[in-house]
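A single structure is presented below for examination.
Missing here: one protein chain of the complex. Every other protein chain is in place.
Order of writing sets the labels: A and B. Residues in every chain begin at 1.
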Amino acid sequence: MVDAIWAGLAALAAPQALGFMVIGVCYGIVIGILPGLGGIVAMALLLPFTWDMDFAPAMGLLLGAHIATIWGSSVTSILFRVPGAAKSIALIFDGFPMTQKGEASRALGASAAAALMGGVIGAVFLAVSIPITRPVMMALGPAEFLMLALWGLTVLATFSEGSILKGLAAAGLGLLTAFIGMDLVTATPRFTFGSIYLLDGISFPVAMIGLFAIAEMMKLFATGGALVERDLTAESSSVWQGVRDAFSHWGLVFRSSLLGLWIGVLPGIGASVGGIAAYAQALRTSKSPETFGKGNVEGVIGPDATLGANEGGGLLPTLALGIPGGEGMAIVLIAFIGLGVVPGPKMLTDHLDLVFTLVWVIALASMVTAVIGLIISPYLARVPSLNNNIIIPLVLSVCVIGAYAARGQVSDVIVAAVFGVIGYVMDKYRYSRATFVIGMVLAVMIERNLHLSISLYGDWFIFKRPVAAIMLVFIVVTTAWPFYRNWKRDRELRKLALAETGRAT
Amino acid sequence: MLRKWKSAAAGLAASALLAVLPLAGASAGPVYDGKDVTVIVPNSAAGTMSRYAQMLAPHLAKNLGADNVRIDNQPGAGSLKGTNALWNSKPDGMTIGFTNIPTLLIAQIAESPGVRFDATKFVYLGRVAAEPRLMLVGGNSPIKSVDDIRNLGRPFVFASQGTDEDFYTMVVLASALGYELKIVTGYEGEADTSLAVIKGDADGQMTSWTGSLPQIQAGDKRPIVFATRERQDVAPDVPTAIELLKDETKKGQVEAIADILNLSRGFFGPPGMDEAAVAEMRAAIEKTLTDPEVVKEMAAKDLPIVFAPGEKQQKTVGQVFAAAKDLTPTFKQALAQIK
Partner (left out) sequence: MSRRMQENVVAFFVLFIFIAAIVASTGYGPRARLVPIPIAAIGALIMIAQIALQNLRSEQDLKVDLLEFISRKATGDHEEETAGEGGSAEPARRRTAAREFGALGLLVLIVGMFLVIGPIPAMFLFTAGYFVLSRHYSVPLGLLYALAGTAAVYVLFDLWLGVDMNAGIYDLGFGLF
């Protein structure tokens, strides 16, 4: 075991392998920052280059790029409220408010440090968890995934942005938007109006570009204000403050990392759900949940730690069973086969050194990303305060081109524009875009797993799956508890509030 | 209708143009000399289909004498979108397609929404690979043979990732081999269905041999029956569905689906593709795929080449379509079951 650990490191320590890893990381950061493009694209584009490489440099390049996209996508979520990829959606909830408060550097630093710690914890636990992967994968199924998605949805109930009724309505719209297209469960085209284009549904990255980026540019133009009011809130934070935040919330980082690790292990739950689940978890366990959505650094640390650890988790089933834990890992699997490595249980006995090379790649790539991130963050943090006349045309053009580049479909540009208008209207009349997005992400997961649970275990599946039943109880209790506690504490206050508003009703 | 008319008109215009061109002084030389050829791949840039296309493109360009063979990924609607695009493309030979042909045929036979083409009218240019598909059960499952499935005393639970060719193949197998099927749809992909089968949530799935090889070797999955005409060298003990059948109609149905699956990954061109271009393209594809260097290189990347000439593919498509017509009701019934 110890030999394998060192052999794995030695293979990666070669200058060529390290060089390719650094190239992969730089490339990944740029891809992550570009709207619409994420880790899958990054790896798919690099795949052909790995065909003639050795194992360590090839994995350094591929996984390095994949890991770096996490922080890269977080950057735009934090600075512009534009998620660079679907998985970083949770970063906009508190990351962008931090930028507005003049704490962009702190948020970026916390994000990089949390992703680093998540990556390292993920890598360490990857090594430790190998023996228990199989039983856990066998124990969890569609019913439990459904509960996990519902748990993500309960964030809606406590989301503090805007009006609750409007927020819930927006979530409903998000859920319905996700149902546009060919329903793969029943082979029914839904809400497509006979259009072939709509059969594929609304692309998530494209909708994001519209809802947030384009809408934000329209708002800038219409109100004439600035993305971040520099006169009111000068950038007052430092990157190191964020790093300190991440380390001082080590409990949160640890919990989030384990969550990310196991979400990565399970095929059928994507990283975007992971980010939202991490946010829910951070919110639930926080000492000051009421500041979430208003720039609480915990809302940045939790999701980023989860995303960082997610990659290590995704590798587990890929290595142990030859079953990829997510889309990104499916590409790693292709690369394995291209490199002549056959994944499966033998991997853990015969090729343990290769497994540890991967562990080291994840750990080292996370570190390289964090170092580069910390160096460039102070410069990036200044971008949102540029003059509108520079930001609007550039961001708008890049959004349009990014929407096109995401899938290479011209119609996506029009969809992005439509969502831009929708996003603007939602923002103006305070229908929460965040809950819309949560609904959109979770819709398919909820529907698929509900159908699977009913098909496999019957209508009353919840009573046949004890783990799911326990999770349901846990969800109900954790959702209701803060309301109950506050209701008790503030009963008097509430009466007062009702009296005040009573005249209006 | 209008589209067909349009493409026919475009074809006519193109052939008229080509008839004029030699008069304009062009040499009688190859159609593709110094040209740019676009290969529409209606699958995602990350998948195996694109890897095949990208690896083959430079060799194909060399053998065509073309300047460049460019891969244009147009994924969407279960590869129907890119195929529709090819159907409407100019048939001058400068745009061809590369994908999993069975997907198109089955979509058309099942009358899926989104089909805006007639697969029998495409020009087939050559098969690149064939991957035998088979039914597998979990390693801990009591099922060891098709007989065990028939004697299960309950429907056979089939984990499906959607209404793809595996779905329809399983439906045909069940109806021919005589066992009841409970189709569970909603799985996200092959990783998801594999896990369901290994766990025992579902009884079985359909995959390619290579797709399940690691799990078969580890004893997590057990091969039951191949959906091919002949037994496979990789697993000589696993029977084919056809050899288990006596009834000629049922045999015919399974043969039809086996033939469809056997078309596998291949190049194809738009309807009415310029004849000189077709001849040159078929020759260049054959030359590429029979070149031992290329075959060796591709095999090293785990992209095996199993070539079949375009003419043969064209004939098979015609025959299969006639035979597969009566599968439409079976397909529709299966679709109704999951609605």
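Keep this in mind: a residue touches a chain if its C-beta (ideal position, glycine included) is under 8 Å from a C-beta of that chain, and two chains touch if they have at least 3 such contacts.
Since we're looking at a predicted model, the values are computed, not measured.
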Among A:Ile269, A:Ile446 or A:Ala468, single out the residue that touches the unshown chain.
A:Ile446
Which of A:Asp94, A:Glu144 or A:Asp183 sits in contact with the chain that's absent?
A:Asp183
For the chain left off this view, which of A:Leu12, A:Ile31, A:Ala86 or A:Ala282 is in contact with it?
A:Ile31
Selected residue (touches chain absent from view) among A:Ala169, A:Val342 or A:Met367
A:Ala169
By the contact criterion defined above, which parts of chain A meet the unshown chain? Give residue numbers in ascending order.
30-31, 34, 37, 41, 45, 160, 162-166, 168-169, 172-173, 175-176, 179, 183, 185-186, 188, 190-191, 214, 217-219, 221-224, 289-290, 387, 389-390, 392-394, 396-398, 400-401, 404-405, 408, 410, 413-414, 417, 420-421, 424-425, 429-431, 443, 446-447, 450-451, 482-483, 486-487, 489-490, 493-494, 496-498, 501, 504-505
The missing chain sits against chain B at residues 72, 338-339
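Methods note: only the chains that are shown with their structure count from here on.
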What whole-Å value do you get for the distance between chain A and chain B if each is reduced to the mean of its CA atoms?
35
Touching residues on chain A, where the partner in the complex is chain B:
40-41, 43-45, 47-48, 51, 137-138, 141-142, 182, 184-189, 196-197, 199-200, 267-268, 317, 321-325, 327, 330-331, 334, 337-338, 340, 342-346, 407-409, 447-449, 451-452, 455-456
In the complex, the residues of chain B that touch chain A are 44-46, 48, 51, 54, 73-78, 80-81, 84, 112-114, 116, 157, 161-163, 182, 184-189, 191-192, 194-196, 198-199, 201-202, 213-215, 217-218, 220, 301-302, 335, 338-339
